[in-house]
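A single protein chain has been removed from this complex, and every other one stays in its place.
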Amino acid sequence: MRQDHLISAAHLSREDIEAVLDRAAEIDDDTAAFRQRHAGKVLGLCFFEPSTRTRMSFDTAMKRLGGQTVDMGPVESSSVKKGETLADTVRVVEGYADALVLRHPSEGAATMAAEFVDVPLVNAGDGAGQHPSQTLLDLYTIRENAGLDDLTIGIMGDLKYGRTVHSLAEALTNFDASQHFISPESLRLPRNVRYDLHASGAQVKEHTELDEVLPELDVLYVTRIQRERFPDENEYRKVAGQYQIDAETLKAASDDLTVMHPLPRVDEISPDIDDTDHATYFEQAHNGIPVRMALLDILLSQADD
Amino acid sequence: MRQDHLISAAHLSREDIEAVLDRAAEIDDDTAAFRQRHAGKVLGLCFFEPSTRTRMSFDTAMKRLGGQTVDMGPVESSSVKKGETLADTVRVVEGYADALVLRHPSEGAATMAAEFVDVPLVNAGDGAGQHPSQTLLDLYTIRENAGLDDLTIGIMGDLKYGRTVHSLAEALTNFDASQHFISPESLRLPRNVRYDLHASGAQVKEHTELDEVLPELDVLYVTRIQRERFPDENEYRKVAGQYQIDAETLKAASDDLTVMHPLPRVDEISPDIDDTDHATYFEQAHNGIPVRMALLDILLSQADD
Partner (left out) sequence: MRQDHLISAAHLSREDIEAVLDRAAEIDDDTAAFRQRHAGKVLGLCFFEPSTRTRMSFDTAMKRLGGQTVDMGPVESSSVKKGETLADTVRVVEGYADALVLRHPSEGAATMAAEFVDVPLVNAGDGAGQHPSQTLLDLYTIRENAGLDDLTIGIMGDLKYGRTVHSLAEALTNFDASQHFISPESLRLPRNVRYDLHASGAQVKEHTELDEVLPELDVLYVTRIQRERFPDENEYRKVAGQYQIDAETLKAASDDLTVMHPLPRVDEISPDIDDTDHATYFEQAHNGIPVRMALLDILLSQADD
């Protein structure tokens, strides 16, 4: 990659993305070959807000490369509570580790932190900002299941607040995908994201009904609609119900439709889809390992040079 | 073992138990030989309720086999809080790990979870249900100190609520032990456990006084009587005091008596016993390592085949 850190998917060129996905595919083919690749190295995990999935996934990825991790632990019991700045914290932890993974509740935290450290830093989520390793594993899953060329993808649910969705949509502009956005009116893509997509020449359409577009999709990416976005419980129920899918819904879809979800799900995807060939969300979660292994491998190898 | 998972001690035949204990003895004899046995493998620790002892013991066991662990962390900061089902959680974590250890507050959770995963799953406690690796380390400790043949064992304390005790009692029916149960009337073995023991032809006697049976015991297994089982503090004190032992108590016992306790203890066993040859409870806790190493070694090796 051209950069030493991974802060935003928006910084990744098509070549960068393909370098990570190709390495992930190599790892998937022959994990054993990477088992001692970074033996003796240590990855620092700095999570300033709770995370199970992402933290475990980076932790596992580093260990599958033969490395070790050290975890800052919950912020309540950390030096942060004594008034330490983020800049000081990362400068200390950098002395322990060969690379850092940072999650922080404030947008822009990773950009700022990266200015203070010399080891590679991966942004694992900064508030409403970026979460680029999620985007990479989404792209990997799409490439493995439907291909990134001539792709027709539907992205459904909460398109207003979901950083996962914004980041994926922008990354897909590198690949000439047809993107369909399906959501209630109140949870449409934010204006600035729509603007950026149009500016980059992406083929974008917006819908309020899934059935308008379902039959032509290669991939349906579902996200959760959060109750707390609605002032009223009845309103929530009415809206949310329209964006839930089950085996019956998918009868109108192509046999090859790939259904994805960043997980955890609540009731957006009925369990009766789990055993169908459409269900790709667990595979998607599992792809976090080879993709994060690939990312760490590339950043750590670059830092060695 | 005949099964891929370890859910309940009740599923273990005498042959299964002996296979684990024999492997544990091999490990105790030559730990170094196992030091790289599962290098490159990862054990997922999913503790849905707090545990120090059991979690540390599995963590250590995996590392002593050359493997690594990844920990889900406290449930308060996990995806479970967002409404994820246990089935979804274990299906995600299975993608990170070569085997899973699960503790959960609901009885039956491990049985259910095992239906959703392909990697070996070990039940590390499911509510009032089973905790089979504790039973295996208890059996190992008995075998090493008193032998499992022609054993006369006393099990004392809270026999009503203690899952450790029920599981051990049932496992001992594989070995023709004489079992004496010593407890206050209100904390007797539950009817269903007594029924199962009788049905399996076990030699079982119940007592309210330790001195009725102490001289003939090879092993005395003490458990804690919890204050919260009694409506009244005075009642608790009166009862609990009768089931506490000290060096004076043990004057009536055989010189070879082995005293066990699953720990932590509060005041059931006086510290003046700690330096006597009777005290076997710390050794028992330490046996968690070779026994859990043996268990993981067997399950991981089976899964490789």
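As written, the chain order gives the labels A and B, with residue 1 at the start of each chain.
FYI, contacts are C-beta pairs under 8 Å (C-beta built on N, C-alpha and C of every residue); 3 or more make two chains touch, one makes a residue touch a chain.
Quantities reported herein were computed from a predicted structural model and do not represent experimental measurements.
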**Message:** Out of A:Val92, A:Ala128 or A:Ala252, which residue would touch the omitted chain in the full complex?
**Reply:** A:Val92
**Asked** From the list A:Ala33, A:Val70 or A:Ala128, which touches the chain that is not on show?
**Response** A:Val70
**Message:** If I consider the whole complex, including the chain that's not displayed, which of B:His5, B:Arg23, B:Arg64 or B:His278 touches that chain?
**Reply:** B:Arg64
**Complete:** For subunit B, residues touching the missing partner are 32, 35, 50-53, 55-57, 59-60, 63-64, 66, 74, 263-266, 271, 282-283, 285-286, 288-289
**Item:** Interface with the undisplayed chain - residues on subunit A
**Value:** 39-40, 42, 44, 68, 70-73, 76-79, 82-84, 87-89, 91-93, 95-97
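Here is the rule we go by: only the chains that are shown with their structure count from here on.
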**Item:** Rounded Å distance between subunit A and subunit B, as computed from the means of their C-alpha atoms
**Value:** 41
